[in-house]
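Only one protein chain is missing from this complex, and each of the others stays in its spot.
We just call them A, B and C in the order they show up, numbering each chain from 1.
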Amino acid sequence: MHLNEIISMGGYGLYVWTAYSITLLVFGMNLFTAIREKKRVKKTLRHYFSQTS
Amino acid sequence: MLHWFNQHFISLKAFYATSSALLPWLITAFSLCFAYGLIAGLFFAPADYQQGDGFRIIYVHVPSAFTAMAIYAVMAVSGILTLVFRMKIAAICMSVSASIGAWFTFLALVTGAIWGKPMWGTWWIWDARLTSVLILLFLYFGFIALQSVIPDQQSRDRAGAIMAIVGVINLPIIHYSVIWWNTLHQGPTLSKLAAPSIAPDMLHPLLAMIAAFLFFYAVILLLRMRNQIVLREIKTQWVKEVMSHAS
Amino acid sequence: MLKSLLTITHQEIVMTLRQAYSWITPLLFFVIVVCLFPLALGPDENTLNKVAPGIIWVGALLAIVMSIGNIFRSDAEEGHLDLLLLSAHPLTLLVLCKLISHWITHCLPLIVISPLLGILLHLNIHEESVLVISLLLGTPVFVLLGAIGSALVVGIRSHGLLLPILIMPLYIPVLIFGTGSMIAASANLPLASDFAMMGALVLISLAFAPLLTSAALRIGANQ
Partner (left out) sequence: MQTTPTEQTLVIDHLRFERNNITLLDQIHSTVNAGELLQVRGANGCGKSTLLRLLAGYLEPHDGAIFWQNKSITEQRECYQQNIHYVGHRNGIKSTLTVAENLKLQCALSNIRFEPTNAQAVLKKMGLQHITDKHAAHLSAGQLRRLALARLALTPNKIWILDEPTTALDTEGQTVLNELLTQHLTHGGIAIVATHQDLDKSHPTKMLHLGAANA
(Lines give C-alpha, C1' and ligand atoms only; values in the text may rest on other atoms or scores of the structure.)
Protein backbone atom coordinates (compact mmCIF):
# COMPACT_ATOMS: atom_id res chain seq x y z
CA MET A 1 0.00 0.00 0.00
CA HIS A 2 1.78 3.10 -1.22
CA LEU A 3 1.37 6.38 0.54
CA ASN A 4 -0.82 8.01 -2.11
CA GLU A 5 -3.09 4.94 -2.16
CA ILE A 6 -3.55 5.34 1.57
CA ILE A 7 -4.35 9.01 1.26
CA SER A 8 -6.71 8.60 -1.69
CA MET A 9 -8.49 5.60 -0.09
CA GLY A 10 -9.96 4.61 -3.42
CA GLY A 11 -11.23 8.11 -4.04
CA TYR A 12 -13.00 8.39 -0.67
CA GLY A 13 -9.89 9.59 1.17
CA LEU A 14 -11.40 12.94 2.14
CA TYR A 15 -14.44 11.38 3.77
CA VAL A 16 -12.66 8.50 5.48
CA TRP A 17 -9.91 10.66 6.93
CA THR A 18 -12.27 13.41 8.09
CA ALA A 19 -14.42 10.80 9.82
CA TYR A 20 -11.42 9.28 11.57
CA SER A 21 -9.94 12.64 12.53
CA ILE A 22 -13.27 13.73 14.03
CA THR A 23 -13.30 10.49 16.02
CA LEU A 24 -9.83 11.19 17.37
CA LEU A 25 -10.93 14.77 18.06
CA VAL A 26 -13.90 13.57 20.14
CA PHE A 27 -11.67 11.07 21.97
CA GLY A 28 -9.19 13.86 22.67
CA MET A 29 -11.95 16.19 23.87
CA ASN A 30 -13.17 13.59 26.37
CA LEU A 31 -9.66 12.92 27.64
CA PHE A 32 -8.92 16.64 27.84
CA THR A 33 -12.08 17.40 29.85
CA ALA A 34 -11.29 14.53 32.22
CA ILE A 35 -7.76 15.77 32.88
CA ARG A 36 -8.79 19.45 33.16
CA GLU A 37 -11.53 18.42 35.60
CA LYS A 38 -8.93 16.55 37.66
CA LYS A 39 -6.75 19.67 37.87
CA ARG A 40 -9.73 21.82 38.86
CA VAL A 41 -10.76 19.31 41.53
CA LYS A 42 -7.23 19.31 42.94
CA LYS A 43 -7.33 23.11 43.10
CA THR A 44 -10.67 23.18 44.94
CA LEU A 45 -9.45 20.49 47.33
CA ARG A 46 -6.22 22.29 48.09
CA HIS A 47 -8.23 25.47 48.68
CA TYR A 48 -10.66 23.57 50.91
CA PHE A 49 -7.93 21.88 52.93
CA SER A 50 -6.00 25.11 53.41
CA GLN A 51 -9.22 26.71 54.62
CA THR A 52 -10.25 24.02 57.07
CA SER A 53 -6.96 22.71 58.45
CA MET B 1 -22.24 -11.51 47.58
CA LEU B 2 -23.57 -8.07 48.38
CA HIS B 3 -20.80 -7.64 50.94
CA TRP B 4 -18.19 -8.36 48.27
CA PHE B 5 -19.81 -5.79 46.02
CA ASN B 6 -19.92 -3.34 48.88
CA GLN B 7 -16.27 -3.92 49.51
CA HIS B 8 -15.22 -3.21 45.96
CA PHE B 9 -17.82 -1.05 44.28
CA ILE B 10 -20.60 0.39 46.35
CA SER B 11 -18.72 2.39 48.95
CA LEU B 12 -17.09 5.41 47.35
CA LYS B 13 -13.77 4.85 49.10
CA ALA B 14 -13.59 1.25 47.89
CA PHE B 15 -14.60 2.25 44.37
CA TYR B 16 -11.81 4.82 44.31
CA ALA B 17 -9.30 2.14 45.24
CA THR B 18 -10.66 -0.46 42.80
CA SER B 19 -10.75 2.06 39.99
CA SER B 20 -7.09 2.95 40.43
CA ALA B 21 -6.34 -0.78 40.13
CA LEU B 22 -8.62 -1.23 37.12
CA LEU B 23 -7.53 1.82 35.13
CA PRO B 24 -4.15 0.54 33.83
CA TRP B 25 -5.75 -2.68 32.61
CA LEU B 26 -8.50 -0.78 30.84
CA ILE B 27 -6.05 1.57 29.19
CA THR B 28 -3.92 -1.28 27.85
CA ALA B 29 -7.01 -3.16 26.66
CA PHE B 30 -8.22 -0.02 24.90
CA SER B 31 -4.94 0.67 23.17
CA LEU B 32 -4.59 -2.95 21.99
CA CYS B 33 -8.12 -3.15 20.56
CA PHE B 34 -7.94 0.33 19.10
CA ALA B 35 -4.60 -0.30 17.42
CA TYR B 36 -5.72 -3.62 15.96
CA GLY B 37 -9.11 -2.33 14.88
CA LEU B 38 -7.68 0.81 13.32
CA ILE B 39 -4.90 -0.81 11.36
CA ALA B 40 -6.88 -3.90 10.32
CA GLY B 41 -9.95 -1.83 9.49
CA LEU B 42 -8.16 0.83 7.49
CA PHE B 43 -5.55 -1.18 5.64
CA PHE B 44 -6.07 -4.92 5.75
CA ALA B 45 -9.82 -5.41 5.51
CA PRO B 46 -10.82 -5.96 1.83
CA ALA B 47 -12.63 -3.04 0.19
CA ASP B 48 -16.39 -3.36 -0.15
CA TYR B 49 -17.45 -4.34 -3.71
CA GLN B 50 -20.06 -1.57 -3.84
CA GLN B 51 -18.71 1.21 -1.65
CA GLY B 52 -14.96 0.66 -2.16
CA ASP B 53 -12.81 2.03 0.63
CA GLY B 54 -15.54 4.46 1.65
CA PHE B 55 -17.14 1.72 3.72
CA ARG B 56 -14.22 1.93 6.21
CA ILE B 57 -16.13 4.69 7.96
CA ILE B 58 -18.27 1.85 9.32
CA TYR B 59 -15.40 1.08 11.74
CA VAL B 60 -16.04 4.41 13.41
CA HIS B 61 -19.75 4.96 12.83
CA VAL B 62 -21.19 1.66 14.06
CA PRO B 63 -19.05 1.45 17.25
CA SER B 64 -19.92 5.02 18.27
CA ALA B 65 -23.65 4.43 17.72
CA PHE B 66 -23.41 1.13 19.61
CA THR B 67 -21.52 2.73 22.52
CA ALA B 68 -23.98 5.64 22.64
CA MET B 69 -26.86 3.20 23.11
CA ALA B 70 -24.84 1.08 25.56
CA ILE B 71 -24.03 4.17 27.67
CA TYR B 72 -27.70 5.10 27.88
CA ALA B 73 -28.44 1.56 29.06
CA VAL B 74 -25.72 1.95 31.73
CA MET B 75 -27.29 5.27 32.75
CA ALA B 76 -30.73 3.68 33.07
CA VAL B 77 -29.41 0.82 35.20
CA SER B 78 -27.55 3.24 37.46
CA GLY B 79 -30.73 5.31 37.57
CA ILE B 80 -32.64 2.34 38.93
CA LEU B 81 -29.85 1.64 41.45
CA THR B 82 -29.89 5.29 42.54
CA LEU B 83 -33.65 5.37 43.04
CA VAL B 84 -34.20 1.92 44.52
CA PHE B 85 -31.01 1.32 46.51
CA ARG B 86 -30.00 4.96 47.08
CA MET B 87 -26.50 4.17 45.81
CA LYS B 88 -24.37 7.31 45.55
CA ILE B 89 -21.86 5.59 43.31
CA ALA B 90 -24.61 4.79 40.79
CA ALA B 91 -25.73 8.42 40.81
CA ILE B 92 -22.18 9.57 40.08
CA CYS B 93 -21.81 6.97 37.29
CA MET B 94 -25.10 8.11 35.75
CA SER B 95 -24.39 11.83 35.66
CA VAL B 96 -20.83 11.33 34.42
CA SER B 97 -21.87 8.90 31.67
CA ALA B 98 -24.35 11.43 30.29
CA SER B 99 -21.79 13.80 28.78
CA ILE B 100 -19.67 10.93 27.44
CA GLY B 101 -22.77 9.38 25.87
CA ALA B 102 -23.74 12.69 24.30
CA TRP B 103 -20.26 12.96 22.74
CA PHE B 104 -20.51 9.46 21.27
CA THR B 105 -24.01 10.10 19.90
CA PHE B 106 -22.78 13.30 18.28
CA LEU B 107 -19.86 11.34 16.83
CA ALA B 108 -22.22 8.67 15.49
CA LEU B 109 -24.34 11.33 13.76
CA VAL B 110 -21.35 13.12 12.23
CA THR B 111 -19.70 9.95 10.96
CA GLY B 112 -23.10 8.77 9.68
CA ALA B 113 -23.50 12.00 7.73
CA ILE B 114 -19.92 11.79 6.36
CA TRP B 115 -20.59 8.20 5.30
CA GLY B 116 -23.88 9.23 3.68
CA LYS B 117 -22.36 12.00 1.50
CA PRO B 118 -20.28 9.84 -0.88
CA MET B 119 -22.69 6.91 -0.81
CA TRP B 120 -26.10 8.57 -1.28
CA GLY B 121 -25.16 12.10 -2.25
CA THR B 122 -26.71 13.85 0.76
CA TRP B 123 -25.34 14.70 4.18
CA TRP B 124 -28.46 13.44 5.96
CA ILE B 125 -30.83 10.61 5.17
CA TRP B 126 -33.89 9.92 7.34
CA ASP B 127 -32.86 6.35 7.82
CA ALA B 128 -34.53 4.62 10.78
CA ARG B 129 -31.32 4.03 12.72
CA LEU B 130 -29.82 7.47 12.14
CA THR B 131 -33.12 9.09 13.23
CA SER B 132 -33.17 7.01 16.41
CA VAL B 133 -29.61 8.13 17.14
CA LEU B 134 -30.70 11.74 16.59
CA ILE B 135 -33.57 11.30 19.10
CA LEU B 136 -31.13 9.64 21.49
CA LEU B 137 -29.05 12.82 21.30
CA PHE B 138 -32.14 14.85 22.31
CA LEU B 139 -32.67 12.51 25.27
CA TYR B 140 -29.06 13.05 26.33
CA PHE B 141 -29.43 16.85 26.05
CA GLY B 142 -32.69 16.66 28.04
CA PHE B 143 -30.97 14.68 30.78
CA ILE B 144 -27.96 17.01 30.96
CA ALA B 145 -30.17 20.13 30.86
CA LEU B 146 -32.37 18.77 33.69
CA GLN B 147 -29.38 17.92 35.88
CA SER B 148 -27.71 21.28 35.29
CA VAL B 149 -30.75 23.18 36.58
CA ILE B 150 -31.33 21.43 39.92
CA PRO B 151 -29.30 22.94 42.78
CA ASP B 152 -29.60 20.23 45.40
CA GLN B 153 -27.27 17.27 44.83
CA GLN B 154 -29.63 14.55 46.08
CA SER B 155 -32.63 15.84 44.11
CA ARG B 156 -30.42 16.22 41.04
CA ASP B 157 -29.43 12.54 41.27
CA ARG B 158 -32.98 11.30 41.72
CA ALA B 159 -34.53 13.57 39.06
CA GLY B 160 -31.85 12.44 36.62
CA ALA B 161 -32.54 8.82 37.54
CA ILE B 162 -36.21 9.24 36.73
CA MET B 163 -35.39 10.92 33.41
CA ALA B 164 -32.99 8.08 32.51
CA ILE B 165 -35.62 5.47 33.33
CA VAL B 166 -38.31 7.31 31.33
CA GLY B 167 -35.84 7.55 28.45
CA VAL B 168 -34.91 3.89 28.49
CA ILE B 169 -38.58 2.84 28.53
CA ASN B 170 -39.26 5.07 25.53
CA LEU B 171 -36.10 4.28 23.51
CA PRO B 172 -37.26 0.91 22.07
CA ILE B 173 -40.72 2.38 21.42
CA ILE B 174 -39.16 5.35 19.61
CA HIS B 175 -36.84 3.04 17.64
CA TYR B 176 -39.61 0.77 16.38
CA SER B 177 -42.00 3.60 15.65
CA VAL B 178 -39.27 5.29 13.59
CA ILE B 179 -38.69 2.04 11.68
CA TRP B 180 -42.45 1.76 11.13
CA TRP B 181 -42.51 5.43 10.03
CA ASN B 182 -39.61 4.78 7.65
CA THR B 183 -41.37 1.90 5.93
CA LEU B 184 -44.60 3.95 5.80
CA HIS B 185 -43.02 6.84 3.92
CA GLN B 186 -40.21 5.28 1.90
CA GLY B 187 -41.54 1.82 1.33
CA PRO B 188 -40.02 -1.32 2.72
CA THR B 189 -36.50 -0.86 1.28
CA LEU B 190 -33.75 -2.49 3.28
CA SER B 191 -32.49 0.19 5.65
CA LYS B 192 -29.53 1.69 3.78
CA LEU B 193 -27.21 1.50 6.78
CA ALA B 194 -27.91 -2.14 7.55
CA ALA B 195 -24.53 -3.72 7.78
CA PRO B 196 -24.35 -6.05 4.75
CA SER B 197 -23.70 -9.72 5.60
CA ILE B 198 -20.16 -8.87 6.48
CA ALA B 199 -17.21 -11.07 5.63
CA PRO B 200 -15.30 -12.31 8.72
CA ASP B 201 -12.11 -10.40 8.02
CA MET B 202 -14.23 -7.28 7.70
CA LEU B 203 -16.09 -8.19 10.88
CA HIS B 204 -13.14 -8.73 13.24
CA PRO B 205 -11.85 -5.14 13.05
CA LEU B 206 -15.42 -3.95 13.67
CA LEU B 207 -15.73 -6.05 16.84
CA ALA B 208 -12.29 -4.86 17.95
CA MET B 209 -13.31 -1.21 17.38
CA ILE B 210 -16.54 -1.71 19.33
CA ALA B 211 -14.51 -3.18 22.20
CA ALA B 212 -12.04 -0.30 21.91
CA PHE B 213 -14.84 2.29 22.12
CA LEU B 214 -16.35 0.56 25.14
CA PHE B 215 -12.98 0.40 26.89
CA PHE B 216 -12.41 4.07 26.12
CA TYR B 217 -15.80 4.88 27.66
CA ALA B 218 -14.83 2.85 30.74
CA VAL B 219 -11.51 4.70 31.07
CA ILE B 220 -13.04 8.17 30.79
CA LEU B 221 -15.93 7.12 33.05
CA LEU B 222 -13.59 5.95 35.81
CA LEU B 223 -11.38 9.01 35.51
CA ARG B 224 -14.28 11.42 35.79
CA MET B 225 -16.05 9.40 38.48
CA ARG B 226 -12.93 9.57 40.61
CA ASN B 227 -13.07 13.37 40.37
CA GLN B 228 -16.69 13.41 41.44
CA ILE B 229 -16.06 10.95 44.28
CA VAL B 230 -13.30 13.11 45.68
CA LEU B 231 -15.51 16.19 45.39
CA ARG B 232 -18.45 14.55 47.13
CA GLU B 233 -16.35 13.01 49.88
CA ILE B 234 -14.36 16.18 50.44
CA LYS B 235 -14.94 16.14 54.17
CA THR B 236 -13.73 12.61 54.77
CA GLN B 237 -10.32 11.70 56.11
CA TRP B 238 -9.41 9.28 53.33
CA VAL B 239 -9.82 12.00 50.70
CA LYS B 240 -7.41 14.15 52.64
CA GLU B 241 -4.82 11.36 52.68
CA VAL B 242 -5.31 10.51 49.00
CA MET B 243 -4.94 14.11 48.03
CA SER B 244 -2.02 14.88 50.32
CA HIS B 245 0.32 12.22 48.97
CA ALA B 246 -1.03 12.55 45.42
CA SER B 247 -0.28 16.24 44.97
CA MET C 1 -62.59 6.17 48.70
CA LEU C 2 -63.87 6.61 45.16
CA LYS C 3 -66.20 9.41 46.25
CA SER C 4 -63.38 11.47 47.70
CA LEU C 5 -61.26 10.90 44.58
CA LEU C 6 -64.19 12.12 42.52
CA THR C 7 -64.52 15.22 44.68
CA ILE C 8 -60.81 15.91 44.24
CA THR C 9 -61.11 15.63 40.47
CA HIS C 10 -64.26 17.76 40.55
CA GLN C 11 -62.50 20.44 42.58
CA GLU C 12 -59.55 20.37 40.17
CA ILE C 13 -61.87 20.90 37.21
CA VAL C 14 -63.70 23.70 39.01
CA MET C 15 -60.39 25.37 39.78
CA THR C 16 -59.18 25.28 36.18
CA LEU C 17 -62.52 26.48 34.83
CA ARG C 18 -62.40 29.43 37.20
CA GLN C 19 -59.08 30.43 35.71
CA ALA C 20 -60.41 30.54 32.13
CA TYR C 21 -57.14 31.83 30.70
CA SER C 22 -55.37 28.64 31.78
CA TRP C 23 -57.27 26.48 29.28
CA ILE C 24 -58.32 28.99 26.66
CA THR C 25 -54.80 30.17 25.79
CA PRO C 26 -53.57 26.70 24.68
CA LEU C 27 -56.72 26.45 22.56
CA LEU C 28 -56.10 29.80 20.88
CA PHE C 29 -52.44 28.89 20.45
CA PHE C 30 -53.52 25.66 18.68
CA VAL C 31 -55.85 27.55 16.33
CA ILE C 32 -53.31 30.23 15.49
CA VAL C 33 -50.47 27.75 14.88
CA VAL C 34 -52.64 25.72 12.52
CA CYS C 35 -53.78 28.87 10.71
CA LEU C 36 -50.18 29.95 10.20
CA PHE C 37 -49.35 27.03 7.94
CA PRO C 38 -51.75 27.79 5.09
CA LEU C 39 -50.36 31.33 5.13
CA ALA C 40 -46.86 29.91 4.99
CA LEU C 41 -47.45 27.10 2.48
CA GLY C 42 -49.95 28.80 0.22
CA PRO C 43 -53.68 28.13 -0.10
CA ASP C 44 -53.38 25.35 -2.74
CA GLU C 45 -55.74 22.55 -1.70
CA ASN C 46 -53.59 19.53 -2.54
CA THR C 47 -50.49 20.66 -0.62
CA LEU C 48 -52.62 21.64 2.39
CA ASN C 49 -54.50 18.38 2.30
CA LYS C 50 -51.26 16.44 2.07
CA VAL C 51 -49.62 18.27 5.01
CA ALA C 52 -52.80 18.63 7.13
CA PRO C 53 -52.11 15.68 9.49
CA GLY C 54 -48.67 17.00 10.39
CA ILE C 55 -49.90 20.56 10.91
CA ILE C 56 -52.77 19.64 13.21
CA TRP C 57 -50.81 17.09 15.20
CA VAL C 58 -47.77 19.32 15.72
CA GLY C 59 -50.12 22.16 16.65
CA ALA C 60 -51.89 19.98 19.24
CA LEU C 61 -48.55 18.72 20.57
CA LEU C 62 -47.18 22.24 21.04
CA ALA C 63 -50.40 23.46 22.66
CA ILE C 64 -50.31 20.61 25.19
CA VAL C 65 -46.59 21.01 25.90
CA MET C 66 -47.26 24.66 26.67
CA SER C 67 -50.12 24.00 29.06
CA ILE C 68 -48.70 20.93 30.83
CA GLY C 69 -46.01 22.97 32.58
CA ASN C 70 -48.27 24.48 35.21
CA ILE C 71 -50.17 21.36 36.17
CA PHE C 72 -48.20 21.09 39.44
CA ARG C 73 -46.69 24.56 39.65
CA SER C 74 -49.68 26.24 41.35
CA ASP C 75 -49.78 23.42 43.93
CA ALA C 76 -46.07 23.71 44.65
CA GLU C 77 -46.22 27.49 45.03
CA GLU C 78 -49.14 27.34 47.44
CA GLY C 79 -47.63 24.53 49.46
CA HIS C 80 -50.52 22.27 48.49
CA LEU C 81 -48.01 19.68 47.26
CA ASP C 82 -47.05 18.94 50.88
CA LEU C 83 -50.69 18.14 51.64
CA LEU C 84 -50.93 15.82 48.65
CA LEU C 85 -48.00 13.84 50.03
CA LEU C 86 -49.70 13.53 53.43
CA SER C 87 -53.01 12.47 51.98
CA ALA C 88 -54.69 9.19 52.89
CA HIS C 89 -54.79 8.25 49.21
CA PRO C 90 -51.68 6.98 47.43
CA LEU C 91 -49.99 9.81 45.53
CA THR C 92 -50.29 7.97 42.20
CA LEU C 93 -54.09 8.08 42.49
CA LEU C 94 -54.07 11.77 43.28
CA VAL C 95 -51.76 12.37 40.30
CA LEU C 96 -54.17 10.38 38.14
CA CYS C 97 -57.05 12.56 39.31
CA LYS C 98 -55.13 15.69 38.41
CA LEU C 99 -54.18 14.28 35.00
CA ILE C 100 -57.76 13.30 34.20
CA SER C 101 -58.97 16.76 35.15
CA HIS C 102 -56.15 18.36 33.12
CA TRP C 103 -57.03 16.18 30.10
CA ILE C 104 -60.71 17.12 30.35
CA THR C 105 -60.08 20.83 30.70
CA HIS C 106 -57.16 21.21 28.28
CA CYS C 107 -57.27 18.41 25.71
CA LEU C 108 -60.99 17.95 25.12
CA PRO C 109 -61.41 21.53 23.82
CA LEU C 110 -58.54 20.86 21.38
CA ILE C 111 -60.24 17.71 20.13
CA VAL C 112 -63.60 19.44 19.82
CA ILE C 113 -62.16 22.26 17.74
CA SER C 114 -59.82 20.15 15.58
CA PRO C 115 -62.51 19.21 13.00
CA LEU C 116 -63.07 22.92 12.37
CA LEU C 117 -59.38 23.33 11.68
CA GLY C 118 -59.60 20.26 9.49
CA ILE C 119 -62.05 22.15 7.31
CA LEU C 120 -59.53 24.96 6.94
CA LEU C 121 -57.15 22.36 5.56
CA HIS C 122 -59.74 20.79 3.26
CA LEU C 123 -60.05 17.43 5.05
CA ASN C 124 -62.98 15.24 4.05
CA ILE C 125 -65.38 13.65 6.52
CA HIS C 126 -63.54 10.35 6.77
CA GLU C 127 -60.24 12.10 7.54
CA GLU C 128 -61.96 14.36 10.07
CA SER C 129 -63.36 11.39 11.97
CA VAL C 130 -59.97 9.65 11.97
CA LEU C 131 -58.41 12.93 13.17
CA VAL C 132 -60.74 13.08 16.15
CA ILE C 133 -60.23 9.41 17.06
CA SER C 134 -56.43 9.63 16.76
CA LEU C 135 -56.38 12.80 18.92
CA LEU C 136 -58.60 11.06 21.48
CA LEU C 137 -56.04 8.22 21.63
CA GLY C 138 -52.94 10.42 21.42
CA THR C 139 -53.59 13.30 23.83
CA PRO C 140 -53.75 11.11 26.98
CA VAL C 141 -50.18 10.00 26.27
CA PHE C 142 -49.15 13.63 25.83
CA VAL C 143 -50.66 14.49 29.22
CA LEU C 144 -49.24 11.42 31.00
CA LEU C 145 -45.66 11.86 29.73
CA GLY C 146 -45.87 15.63 30.12
CA ALA C 147 -46.84 15.17 33.76
CA ILE C 148 -43.56 13.36 34.45
CA GLY C 149 -41.61 16.24 32.93
CA SER C 150 -43.59 18.91 34.78
CA ALA C 151 -43.22 17.01 38.08
CA LEU C 152 -39.46 16.86 37.51
CA VAL C 153 -39.17 20.61 36.99
CA VAL C 154 -41.72 21.60 39.68
CA GLY C 155 -39.02 22.35 42.23
CA ILE C 156 -37.01 24.50 39.86
CA ARG C 157 -37.80 28.16 39.65
CA SER C 158 -36.56 29.37 36.29
CA HIS C 159 -36.97 26.30 34.11
CA GLY C 160 -38.15 28.16 31.00
CA LEU C 161 -37.91 25.93 27.95
CA LEU C 162 -36.49 22.95 29.83
CA LEU C 163 -39.83 21.15 29.93
CA PRO C 164 -40.43 20.98 26.15
CA ILE C 165 -36.84 19.78 25.62
CA LEU C 166 -37.38 17.06 28.20
CA ILE C 167 -40.64 15.64 26.95
CA MET C 168 -40.92 16.32 23.22
CA PRO C 169 -38.58 13.46 22.22
CA LEU C 170 -40.94 11.19 24.17
CA TYR C 171 -43.89 12.44 22.10
CA ILE C 172 -42.42 11.22 18.82
CA PRO C 173 -44.02 7.73 18.72
CA VAL C 174 -47.50 9.18 19.32
CA LEU C 175 -46.89 11.83 16.66
CA ILE C 176 -45.77 9.17 14.17
CA PHE C 177 -48.76 6.91 14.71
CA GLY C 178 -51.19 9.81 14.93
CA THR C 179 -50.15 11.33 11.61
CA GLY C 180 -49.68 7.82 10.20
CA SER C 181 -53.30 6.97 10.89
CA MET C 182 -54.47 10.14 9.16
CA ILE C 183 -52.26 9.48 6.14
CA ALA C 184 -53.66 5.94 5.97
CA ALA C 185 -57.16 7.44 6.23
CA SER C 186 -56.58 9.82 3.30
CA ALA C 187 -55.38 6.82 1.26
CA ASN C 188 -58.36 4.79 2.50
CA LEU C 189 -56.10 2.12 3.93
CA PRO C 190 -57.13 0.03 6.98
CA LEU C 191 -56.51 1.89 10.23
CA ALA C 192 -56.58 -0.97 12.72
CA SER C 193 -52.81 -1.17 13.15
CA ASP C 194 -52.35 2.54 13.86
CA PHE C 195 -55.11 2.73 16.44
CA ALA C 196 -53.90 -0.52 18.01
CA MET C 197 -50.41 0.92 18.42
CA MET C 198 -51.77 4.15 19.87
CA GLY C 199 -53.92 2.19 22.28
CA ALA C 200 -50.82 0.26 23.35
CA LEU C 201 -48.95 3.53 23.91
CA VAL C 202 -51.79 4.81 26.09
CA LEU C 203 -51.69 1.67 28.21
CA ILE C 204 -47.90 1.73 28.59
CA SER C 205 -47.90 5.37 29.63
CA LEU C 206 -50.86 4.75 31.96
CA ALA C 207 -48.81 2.03 33.65
CA PHE C 208 -45.59 4.00 34.11
CA ALA C 209 -46.37 7.69 34.13
CA PRO C 210 -48.35 8.15 37.38
CA LEU C 211 -45.77 6.06 39.27
CA LEU C 212 -42.83 8.07 37.96
CA THR C 213 -44.69 11.37 38.39
CA SER C 214 -45.33 10.70 42.07
CA ALA C 215 -41.68 9.71 42.52
CA ALA C 216 -40.69 12.97 40.84
CA LEU C 217 -43.09 14.94 43.07
CA ARG C 218 -41.52 13.42 46.17
CA ILE C 219 -38.19 14.74 44.95
CA GLY C 220 -39.76 18.13 44.31
CA ALA C 221 -40.97 18.23 47.91
CA ASN C 222 -37.35 17.82 48.88
CA GLN C 223 -36.43 21.41 48.12
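By our rule, a contact is a pair of C-beta atoms (placed from the backbone, for glycine too) under 8 Å apart; a residue touches a chain by one contact, two chains touch by 3 or more.
Note that the structure is predicted; figures quoted are calculated from it, not measured.
Peer 1: Of the chains that are displayed, which are in contact with the missing one across the whole complex?
Peer 2: For the complete complex, the undisplayed chain touches B, C.
Peer 1: Going by the contact rule already stated, which one of B:S20, B:Q153 or B:T183 would touch the omitted chain in the full complex?
Peer 2: B:Q153
Peer 1: Taking the full complex into account, find the residue in C:M1, C:L39, C:I125 or C:A187 that is in contact with the omitted chain.
Peer 2: C:M1
Peer 1: Touching the hidden chain in the complete assembly: which of C:L39, C:L86 or C:A187 does that?
Peer 2: Answering carefully, the residue with contact to the hidden chain is C:L86.
Peer 1: Would you write out the residues of chain C that touch the absent chain, in ascending order?
Peer 2: Where chain C meets the chain not shown: residues 1, 4-5, 7-8, 11, 14-15, 18-19, 74, 77-80, 82-90, 94, 218, 221-222.
Peer 1: May I ask you to list the residues on chain B that touch the chain which is not drawn?
Peer 2: 151-154, 232, 234-235
The rule we apply is simple: only the chains that are shown with their structure count from here on.
Peer 1: Using CA atom averages as chain centres, what separation in Å is found between chain A and chain C?
Peer 2: 43
Peer 1: What's the distance between the Cα centroids of chain B and chain C, rounded to whole Å?
Peer 2: Their C-alpha centroids are separated by 32 Å.
Peer 1: Just give me the whole-number Å value for how far the CA centre of chain A lies from that of chain B.
Peer 2: So the centre of chain A lies 16 Å away from the centre of chain B.
Peer 1: So which bits of chain B are touching at least two other chains?
Peer 2: There are none in chain B.
Peer 1: In chain C, which residues are in touch with two or more of the other chains?
Peer 2: Not one residue in chain C touches at least two other chains.
Peer 1: Can you tell me which positions in chain C touch chain B when the two form their complex?
Peer 2: Counting only chain C, the residues touching chain B are 145, 148, 152-153, 155-156, 159, 162, 165-170, 172-173, 176-177, 180, 183, 197, 201, 204, 208, 212, 215-216, 219-220, 222-223.
Peer 1: Quick one: in the complex, what on chain B touches chain C?
Peer 2: Residues of chain B touching chain C: 83, 135, 138-139, 141-142, 145-146, 149-150, 152, 154-155, 158-159, 162-163, 165-167, 169-170, 173-174, 177-178, 180-181, 184.
Peer 1: Could you pull out which chain B residues touch chain A in their complex?
Peer 2: Chain B residues touching chain A: 38, 42-43, 47, 51-54, 56-57, 60-61, 64, 99-100, 103-104, 106-107, 110-111, 114-115, 117-118, 216, 220, 223-224, 226-227, 230-231, 234, 239-240, 243-244, 246-247.
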